[in-house]
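Shown next, in C-alpha coordinates, is the structure this report addresses.
A single protein chain has been removed from this complex, and every other one stays in its place.
Presenting chain A:
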Amino acid sequence: MVETWGICIYILKYSMKKCREHVPLGARSISTQIVRNRMKSVKNIQKITKAMKMVAASKLRLIQTRAENSRGLWQPFTALLGDTPSVDVKKNVIVTISSDKGLCGGINSTAVKVSRAINRLTSGPDKETKYVILGEKAKVQLIRDSKKSITICMTELQRNPLNYTQVSVLADDILKNVEYDALRIVFNKFQSVVSFIPTMATVLSPEVVERETESEGKLGDLDSYEIEGGETKGEILQNLSEFQFSCVLFNAVMENACSEQGARMSAMDSSSRNAGDMLDRLTLTYNRTRQASITTELTEIISGAAALES
(Lines give C-alpha, C1' and ligand atoms only; values in the text may rest on other atoms or scores of the structure.)
Protein backbone atom coordinates (compact mmCIF):
# COMPACT_ATOMS: atom_id res chain seq x y z
CA MET A 1 0.00 0.00 0.00
CA VAL A 2 2.71 2.39 1.03
CA GLU A 3 4.65 1.49 -2.14
CA THR A 4 1.86 2.58 -4.43
CA TRP A 5 1.53 5.86 -2.55
CA GLY A 6 5.16 6.57 -3.09
CA ILE A 7 4.96 5.83 -6.81
CA CYS A 8 1.80 7.87 -7.11
CA ILE A 9 3.44 10.88 -5.53
CA TYR A 10 6.45 10.49 -7.83
CA ILE A 11 4.32 10.31 -10.96
CA LEU A 12 2.24 13.24 -9.78
CA LYS A 13 5.29 15.40 -9.26
CA TYR A 14 6.68 14.41 -12.63
CA SER A 15 3.48 15.19 -14.50
CA MET A 16 3.14 18.51 -12.69
CA LYS A 17 6.54 19.49 -13.93
CA LYS A 18 5.57 18.58 -17.47
CA CYS A 19 2.51 20.77 -17.23
CA ARG A 20 4.52 23.96 -16.78
CA GLU A 21 4.36 25.55 -20.20
CA HIS A 22 7.34 27.88 -20.37
CA VAL A 23 9.86 25.16 -19.60
CA PRO A 24 11.22 23.51 -22.73
CA LEU A 25 10.65 19.82 -23.21
CA GLY A 26 13.13 17.61 -21.38
CA ALA A 27 14.34 20.34 -19.07
CA ARG A 28 14.73 19.49 -15.45
CA SER A 29 13.26 21.34 -12.51
CA ILE A 30 14.71 24.85 -13.09
CA SER A 31 15.84 26.06 -16.49
CA THR A 32 19.32 27.55 -16.72
CA GLN A 33 19.00 28.22 -20.44
CA ILE A 34 17.94 31.85 -20.08
CA VAL A 35 20.73 32.71 -17.69
CA ARG A 36 23.23 31.01 -19.96
CA ASN A 37 22.08 33.01 -22.96
CA ARG A 38 22.27 36.22 -20.96
CA MET A 39 25.81 35.36 -19.88
CA LYS A 40 26.87 34.74 -23.42
CA SER A 41 25.55 38.09 -24.62
CA VAL A 42 27.14 39.98 -21.73
CA LYS A 43 30.45 38.29 -22.50
CA ASN A 44 30.18 39.37 -26.14
CA ILE A 45 29.37 42.94 -25.15
CA GLN A 46 32.39 42.97 -22.89
CA LYS A 47 34.60 41.80 -25.76
CA ILE A 48 33.29 44.57 -28.00
CA THR A 49 33.74 47.32 -25.44
CA LYS A 50 37.25 46.11 -24.64
CA ALA A 51 38.16 46.21 -28.31
CA MET A 52 36.68 49.71 -28.67
CA LYS A 53 38.68 50.86 -25.69
CA MET A 54 41.89 49.57 -27.25
CA VAL A 55 41.13 51.30 -30.55
CA ALA A 56 40.35 54.57 -28.77
CA ALA A 57 43.54 54.32 -26.73
CA SER A 58 45.74 53.90 -29.78
CA LYS A 59 43.97 56.71 -31.63
CA LEU A 60 44.25 58.92 -28.57
CA ARG A 61 48.00 58.52 -28.40
CA LEU A 62 48.39 59.67 -31.98
CA ILE A 63 46.11 62.63 -31.74
CA GLN A 64 47.21 63.77 -28.30
CA THR A 65 50.67 64.73 -29.50
CA ARG A 66 49.18 66.60 -32.43
CA ALA A 67 46.75 68.48 -30.22
CA GLU A 68 49.47 69.39 -27.77
CA ASN A 69 51.72 70.58 -30.57
CA SER A 70 48.99 72.80 -31.98
CA ARG A 71 48.53 74.61 -28.68
CA GLY A 72 51.11 77.28 -29.46
CA LEU A 73 49.20 78.36 -32.53
CA TRP A 74 46.43 80.47 -31.04
CA GLN A 75 48.41 82.07 -28.22
CA PRO A 76 49.95 84.92 -30.24
CA PHE A 77 46.50 85.98 -31.42
CA THR A 78 45.11 86.06 -27.92
CA ALA A 79 48.14 88.04 -26.81
CA LEU A 80 47.59 90.56 -29.59
CA LEU A 81 43.83 90.83 -29.93
CA GLY A 82 42.91 89.90 -26.39
CA ASP A 83 40.21 87.59 -25.20
CA THR A 84 36.77 89.08 -25.70
CA PRO A 85 34.00 86.70 -24.61
CA SER A 86 31.71 89.52 -23.52
CA VAL A 87 31.92 91.61 -26.69
CA ASP A 88 28.49 92.91 -27.69
CA VAL A 89 27.82 92.61 -31.44
CA LYS A 90 24.83 92.14 -33.70
CA LYS A 91 25.66 89.07 -35.75
CA ASN A 92 26.98 86.17 -33.72
CA VAL A 93 27.92 82.86 -35.26
CA ILE A 94 28.35 79.90 -32.94
CA VAL A 95 30.67 77.26 -34.33
CA THR A 96 29.89 74.09 -32.40
CA ILE A 97 32.44 71.32 -32.71
CA SER A 98 31.33 67.80 -31.91
CA SER A 99 32.09 64.23 -32.88
CA ASP A 100 30.56 62.12 -35.63
CA LYS A 101 30.21 58.95 -33.60
CA GLY A 102 28.62 58.36 -30.25
CA LEU A 103 29.66 56.25 -27.27
CA CYS A 104 31.99 58.94 -26.04
CA GLY A 105 30.49 60.10 -22.77
CA GLY A 106 29.03 63.55 -22.41
CA ILE A 107 31.32 65.69 -24.52
CA ASN A 108 28.80 66.30 -27.29
CA SER A 109 25.92 67.17 -25.02
CA THR A 110 28.21 69.51 -23.07
CA ALA A 111 29.14 71.31 -26.27
CA VAL A 112 25.48 71.56 -27.26
CA LYS A 113 24.42 72.84 -23.84
CA VAL A 114 27.12 75.50 -23.87
CA SER A 115 26.16 76.52 -27.41
CA ARG A 116 22.51 76.88 -26.44
CA ALA A 117 23.45 79.02 -23.47
CA ILE A 118 25.63 81.23 -25.68
CA ASN A 119 22.72 81.52 -28.06
CA ARG A 120 20.53 82.76 -25.21
CA LEU A 121 23.31 85.07 -24.09
CA THR A 122 23.82 86.69 -27.46
CA SER A 123 20.21 86.86 -28.59
CA GLY A 124 18.23 90.02 -28.18
CA PRO A 125 16.24 92.58 -30.15
CA ASP A 126 17.73 93.23 -33.62
CA LYS A 127 20.43 90.68 -33.00
CA GLU A 128 20.99 87.54 -34.94
CA THR A 129 22.63 84.29 -33.90
CA LYS A 130 23.47 81.52 -36.32
CA TYR A 131 24.92 78.07 -35.86
CA VAL A 132 27.68 76.42 -37.83
CA ILE A 133 27.95 72.79 -36.82
CA LEU A 134 30.84 70.44 -37.27
CA GLY A 135 30.05 66.81 -36.53
CA GLU A 136 26.98 64.62 -36.63
CA LYS A 137 26.12 64.48 -32.93
CA ALA A 138 25.65 68.19 -32.30
CA LYS A 139 23.58 68.42 -35.46
CA VAL A 140 21.18 65.74 -34.22
CA GLN A 141 20.69 67.58 -30.94
CA LEU A 142 20.52 71.15 -32.24
CA ILE A 143 18.27 70.43 -35.20
CA ARG A 144 15.38 69.77 -32.79
CA ASP A 145 14.99 73.25 -31.39
CA SER A 146 16.96 75.59 -33.62
CA LYS A 147 16.60 74.21 -37.09
CA LYS A 148 16.08 77.65 -38.61
CA SER A 149 19.27 79.18 -37.36
CA ILE A 150 21.62 76.45 -38.60
CA THR A 151 23.45 77.74 -41.64
CA ILE A 152 26.20 75.22 -42.31
CA CYS A 153 26.58 71.67 -41.16
CA MET A 154 29.65 69.61 -41.85
CA THR A 155 30.13 65.99 -40.89
CA GLU A 156 32.60 63.17 -41.46
CA LEU A 157 35.51 65.34 -40.38
CA GLN A 158 37.34 62.87 -38.23
CA ARG A 159 37.42 60.01 -40.69
CA ASN A 160 40.95 60.88 -41.79
CA PRO A 161 43.44 62.71 -39.61
CA LEU A 162 43.02 66.41 -40.27
CA ASN A 163 45.86 68.70 -41.21
CA TYR A 164 46.08 72.47 -41.30
CA THR A 165 45.40 72.73 -45.03
CA GLN A 166 42.09 70.90 -44.73
CA VAL A 167 41.04 72.98 -41.75
CA SER A 168 41.88 76.22 -43.53
CA VAL A 169 39.77 75.16 -46.51
CA LEU A 170 36.99 74.47 -44.03
CA ALA A 171 37.50 77.85 -42.37
CA ASP A 172 37.44 79.54 -45.75
CA ASP A 173 34.17 77.81 -46.55
CA ILE A 174 32.63 79.01 -43.30
CA LEU A 175 33.88 82.57 -43.72
CA LYS A 176 32.51 82.81 -47.25
CA ASN A 177 29.06 81.52 -46.37
CA VAL A 178 28.19 83.34 -43.17
CA GLU A 179 28.02 86.97 -42.24
CA TYR A 180 29.46 87.55 -38.83
CA ASP A 181 30.58 90.15 -36.36
CA ALA A 182 31.89 87.60 -33.91
CA LEU A 183 32.54 83.89 -34.26
CA ARG A 184 32.20 81.84 -31.10
CA ILE A 185 33.97 78.53 -31.36
CA VAL A 186 32.71 76.00 -28.82
CA PHE A 187 34.75 72.88 -28.19
CA ASN A 188 36.01 70.58 -25.47
CA LYS A 189 39.58 71.25 -24.54
CA PHE A 190 41.54 68.15 -23.66
CA GLN A 191 42.86 68.22 -20.12
CA SER A 192 43.42 64.55 -19.35
CA VAL A 193 41.82 61.25 -20.30
CA VAL A 194 39.06 61.82 -17.77
CA SER A 195 38.61 65.59 -17.87
CA PHE A 196 37.58 67.92 -20.66
CA ILE A 197 36.95 71.61 -20.33
CA PRO A 198 34.18 73.20 -22.36
CA THR A 199 35.80 76.22 -23.96
CA MET A 200 34.66 79.14 -26.05
CA ALA A 201 37.08 81.04 -28.25
CA THR A 202 35.96 84.32 -29.79
CA VAL A 203 37.13 85.61 -33.16
CA LEU A 204 36.05 89.12 -34.10
CA SER A 205 35.46 90.39 -37.60
CA PRO A 206 37.88 93.07 -38.90
CA GLU A 207 35.20 95.77 -38.67
CA VAL A 208 34.56 95.00 -35.02
CA VAL A 209 38.28 94.94 -34.30
CA GLU A 210 38.60 98.37 -35.85
CA ARG A 211 35.57 99.71 -34.01
CA GLU A 212 36.77 98.42 -30.66
CA THR A 213 40.22 99.86 -31.29
CA GLU A 214 38.91 103.28 -32.20
CA SER A 215 36.45 103.54 -29.37
CA GLU A 216 39.20 102.66 -26.92
CA GLY A 217 37.11 99.66 -25.96
CA LYS A 218 38.40 96.21 -25.30
CA LEU A 219 41.25 96.33 -27.78
CA GLY A 220 42.57 99.75 -26.85
CA ASP A 221 46.26 98.95 -27.15
CA LEU A 222 46.02 97.64 -30.71
CA ASP A 223 46.22 101.26 -31.80
CA SER A 224 49.85 101.50 -30.69
CA TYR A 225 50.90 98.84 -33.20
CA GLU A 226 52.41 99.85 -36.49
CA ILE A 227 50.92 97.90 -39.35
CA GLU A 228 53.24 96.88 -42.15
CA GLY A 229 52.30 95.69 -45.60
CA GLY A 230 49.00 95.66 -47.44
CA GLU A 231 47.24 98.59 -49.04
CA THR A 232 45.13 99.59 -46.08
CA LYS A 233 44.84 98.79 -42.43
CA GLY A 234 41.50 97.15 -43.10
CA GLU A 235 43.03 94.71 -45.54
CA ILE A 236 45.65 93.57 -43.05
CA LEU A 237 43.05 93.24 -40.33
CA GLN A 238 40.90 91.17 -42.68
CA ASN A 239 43.80 88.82 -43.39
CA LEU A 240 44.68 88.73 -39.73
CA SER A 241 41.20 87.83 -38.60
CA GLU A 242 40.81 85.12 -41.24
CA PHE A 243 44.18 83.67 -40.29
CA GLN A 244 43.23 83.81 -36.64
CA PHE A 245 40.00 81.94 -37.32
CA SER A 246 41.76 79.16 -39.21
CA CYS A 247 44.40 78.80 -36.48
CA VAL A 248 41.87 78.77 -33.64
CA LEU A 249 39.64 76.37 -35.53
CA PHE A 250 42.57 74.04 -36.18
CA ASN A 251 43.45 73.88 -32.52
CA ALA A 252 39.78 73.50 -31.56
CA VAL A 253 39.23 70.60 -33.94
CA MET A 254 42.37 68.88 -32.67
CA GLU A 255 41.46 69.35 -29.02
CA ASN A 256 37.94 68.13 -29.59
CA ALA A 257 39.08 65.04 -31.48
CA CYS A 258 41.48 64.32 -28.65
CA SER A 259 38.76 64.78 -26.03
CA GLU A 260 36.48 62.50 -28.02
CA GLN A 261 38.97 59.65 -28.01
CA GLY A 262 39.76 60.17 -24.35
CA ALA A 263 36.09 60.22 -23.43
CA ARG A 264 35.43 57.13 -25.51
CA MET A 265 38.31 55.36 -23.86
CA SER A 266 37.07 56.05 -20.34
CA ALA A 267 33.45 55.29 -21.29
CA MET A 268 34.42 51.96 -22.82
CA ASP A 269 36.64 51.16 -19.86
CA SER A 270 33.81 51.66 -17.40
CA SER A 271 31.34 49.74 -19.54
CA SER A 272 33.65 46.73 -19.84
CA ARG A 273 34.09 46.86 -16.08
CA ASN A 274 30.30 46.95 -15.67
CA ALA A 275 29.94 44.00 -18.01
CA GLY A 276 32.48 42.10 -15.90
CA ASP A 277 30.52 42.80 -12.71
CA MET A 278 27.31 41.72 -14.35
CA LEU A 279 28.92 38.53 -15.59
CA ASP A 280 30.10 37.72 -12.08
CA ARG A 281 26.60 38.16 -10.69
CA LEU A 282 25.06 36.06 -13.44
CA THR A 283 27.61 33.29 -12.94
CA LEU A 284 26.77 33.20 -9.26
CA THR A 285 23.04 32.93 -10.00
CA TYR A 286 23.67 30.26 -12.60
CA ASN A 287 25.77 28.11 -10.30
CA ARG A 288 23.32 28.47 -7.43
CA THR A 289 20.43 27.43 -9.60
CA ARG A 290 22.31 24.46 -10.95
CA GLN A 291 23.22 23.37 -7.44
CA ALA A 292 19.65 23.78 -6.30
CA SER A 293 18.29 21.70 -9.14
CA ILE A 294 20.79 18.91 -8.47
CA THR A 295 19.88 18.92 -4.81
CA THR A 296 16.19 18.78 -5.61
CA GLU A 297 16.63 15.87 -7.96
CA LEU A 298 18.74 13.97 -5.47
CA THR A 299 16.17 14.53 -2.76
CA GLU A 300 13.45 13.30 -5.05
CA ILE A 301 15.32 10.15 -6.05
CA ILE A 302 16.34 9.36 -2.50
CA SER A 303 12.88 9.95 -1.11
CA GLY A 304 11.42 7.86 -3.92
CA ALA A 305 13.82 5.05 -3.19
CA ALA A 306 13.14 5.32 0.53
CA ALA A 307 9.43 5.17 -0.15
CA LEU A 308 9.91 2.02 -2.21
CA GLU A 309 12.02 0.35 0.43
CA SER A 310 9.74 0.91 3.34
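Criterion: a residue touches a chain if its C-beta (ideal position, glycine included) is under 8 Å from a C-beta of that chain, and two chains touch if they have at least 3 such contacts; residues count from 1.
Here is the rule we use: contacts and distances are computed from a predicted model.
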Between "p53 and DNA damage-regulated protein 1", "Eukaryotic translation initiation factor 3 subunit C", "Chromosome disjunction protein 3" or "ATP synthase subunit delta', mitochondrial", choose the name on the UniProt record of the chain that's been left out. "ATP synthase subunit delta', mitochondrial"
Considering the whole complex, which of A:Ile48, A:Leu62 or A:Leu80 touches the chain not shown? A:Leu80
Of the residues A:Val186, A:Val208 or A:Met268, which one touches the chain left out of the display? A:Val186
Which is it among A:Arg61, A:Arg120 or A:Arg288 that touches the chain not included here? A:Arg120
Taking the full complex into account, what residues of chain A touch the chain not shown? 66, 69-80, 82-86, 113-114, 117-118, 120-121, 163-164, 186, 189, 197-202, 218, 224-230, 236, 239-240, 243, 247-248, 250
